[in-house]
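Notes follow the structure.
The complex appears here minus one protein chain, its other protein chains still in place.
And then chain A:
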Amino acid sequence: MGEMEQLRKEADALKDQITAARKAVQDTTLEEAAAGVAVVGRVQMKTRKTLRGHLAKIYAMHWATDSKLCVSASQDGKLIVWDSITTNKVNAIPLKSSWVMTCAYAPSGNLVACGGLDNMCSIYNLKGKDGNVKVMRELAAHTGYLSCCRFISDTEIITSSGDCTCILWDIETGTQKTSFAGHQGDCMSLAVSPDFSYFISGACDFTAKLWDIRDGNCRQTFAGHESDINAIGFFPNGQAVITGSDDATCKLYDLRADQELITYQDSSIMCGVTSLAPSLSGRLILAGYDDFNVNIWDSLKAERVGALAGHDNRVSCIGVSADGMACCTGSWDSFLKIWN
């Protein structure tokens, strides 16, 4: 037997081993385990604020950790930092490239980042001495578009790209620390674990992967979606992952059981999921869809318990603030809305 043939056989055997090991711990389903839990009552939220100012589609938003400020990115070529309570624009940052697809707020509140079709992640210092917001670093190495970025600290950021890889960067030197390769399709989204030791990525190969930030290894791969995964997030306890896909479903995968526990779907929903965010306790999952709506799911019962209707175009991004007090949606209609 040639080595190629041997490797193929070993790969198939290992895949069967993984399938069997997952089945061996499947002593019940989340649906059965939660059978005695009552469905959450109807959730109704109102638009409390509308953030107006962008002149084109909004592609991304991210809350600051103070639960008051947030940053949004639009293809009008601007990053805007908003005070979500007063609706004032704290900063309006003009971008070199208007083809922005993602933005992020550093946990410290000192920096924001963005990137897109320029294949770069640009870091901006909000707290510069003279009060002007300037580009601090341009992180260039990806050979495809920047789909998502998330800060670990003021000195490290993780990016995901259409080149199928993710990269951990040293912001001070502007160099790559670690490259995370393995996805067979564009990486669309990433999320960092609450303890900052892992991150998860969702890709156009229909899988989600869990990566160890320090050693660069992929620890687990989750399949099951039937199309691109556009959105990904951690369940608040860091032990489960939620994904949203073009197949019109969201799924919850448990990291310790190494498998999908439940799917959030409804026959009346036929359009892709663009974005998602869990509520503070994880009991609610808010997911944005291509049909201009946000659906609110009871995460344990997989039932739709509410909706946010108010945008006039696709909801492209969503985020729940760190204190859980508000949900922010961003849309191709150029507005952000704050709901609770």
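What we mean here is this: a contact is a pair of C-beta atoms (placed from the backbone, for glycine too) under 8 Å apart; a residue touches a chain by one contact, two chains touch by 3 or more; residues count from 1.
We take it that contacts and distances are computed from a predicted model.
J.: Looking at UniProt, which of "Translation initiation factor eIF2B subunit delta", "Guanine nucleotide-binding protein subunit gamma", "CIB1 protein" or "Calcineurin B homologous protein 3" names the chain that isn't shown?
T.: Hidden chain identified via UniProt as "Guanine nucleotide-binding protein subunit gamma".
J.: Among A:A11, A:V39, A:C271 or A:A309, which residue is in touch with the absent chain?
T.: Hidden-chain contact among the options goes to A:A11.
J.: If the hidden chain were put back, which of A:K57, A:K177 or A:R283 would touch it?
T.: Once the missing chain is taken into account, the touching residue is A:R283.
J.: Per the definition of touch given earlier, which of A:C149, A:I213 or A:V320 contacts the omitted chain?
T.: Of all options in A:C149, A:I213 or A:V320, contact with the hidden chain holds for A:V320.
J.: Using the document's definition of touch, tell me which of A:N88, A:S108, A:S197 or A:N237 contacts the absent chain.
T.: A:N237
J.: State which residues belonging to chain A touch the missing partner chain.
T.: 3-4, 7-8, 10-11, 14-15, 17-18, 21-22, 24-30, 33-34, 37, 40, 43, 45, 48-49, 84-85, 182, 217-221, 235-237, 239-240, 254, 256-259, 261, 279-284, 286, 299-300, 320, 323-327, 338, 340
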